[in-house]
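With one protein chain removed, the remaining protein chains of the complex are shown where they sit.
And now, chain A:
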Amino acid sequence: MSTTIEAPRSPYSRAPRSRGVNWEKWGWMYMRASGLVLVVLIFGHLIVNLVLGDGIKAIDFAFVGGKWSNPFWQVWDCLMLWLAMIHGANGMRTLVNDYASHRTTRGILKGALLFSVIVLITLGTLVIFTFDPCPAGAPADLLASFCSAS
C-alpha cells in the first residue's frame, strides 16, 4: 500500500463543515461588537461616578439611590454588567486555552469561569432591580433626599 504525500507548502485544507454553528466565529464577532458598546457604557460610568461633581468622594448609598431610582441608569448598568462579564469571561477563556496545557486543568478553569459568570450576572441583575433606595428603618441622613420628601 502506498501513501500519498502532499506537495510541500500546498494550501491547508480540510473537509468543509457541513452543519452546526461556528461558535468560535460568533465569539470573535461578539468580542468586537460588545467592545464597541462597552467603550460608551464604561466611559459614561467612569465620567459620571469618578469625574463629575465631587468624583469618588460623592459615592455612598444615597448616590446609588439617586441613580437606580432612574430606569435609564438601571438599564445602563444592567447592559454594562452583562456585556462586560461575558466579554471578560470569553477573553479569559482564550487565556486558559493558551496557557493551560493539560486537558483536565482547562476543563476545571473554564468550569470555574462559567460558574462565576452565572453567579455574578444573576447577583448583579437582582441587585439592580430589587434595589430599594429608601429602606424602611434606615437612618434618614444616609438616604437620598427624596426619601424624606413625602
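Note that in this section a residue touches a chain if its C-beta (ideal position, glycine included) is under 8 Å from a C-beta of that chain, and two chains touch if they have at least 3 such contacts; residues count from 1.
Here is the rule we use: contacts and distances are computed from a predicted model.
Peer 1: Looking at UniProt, which of "Spermidine/putrescine import ATP-binding protein PotA", "Succinate dehydrogenase subunit C", "4-hydroxybenzoyl-CoA reductase beta subunit" or "Stage 0 sporulation protein KD" names the chain that isn't shown?
Peer 2: Protein name of the absent chain (UniProt record): "Succinate dehydrogenase subunit C".
Peer 1: Among A:W26, A:F43 or A:F146, which residue is in touch with the absent chain?
Peer 2: If we include the chain that is not displayed, A:F43 is the one touching it.
Peer 1: Using the document's contact rule, name the residues of chain A that touch the chain not shown here.
Peer 2: Where chain A meets the chain not shown: residues 32, 35-36, 38-39, 42-43, 46, 50-51, 54-57, 59-62, 64, 81, 84-85, 88-89, 91-92, 95, 116, 120, 123-124, 126-127, 130-131, 135, 138-139, 142-143.
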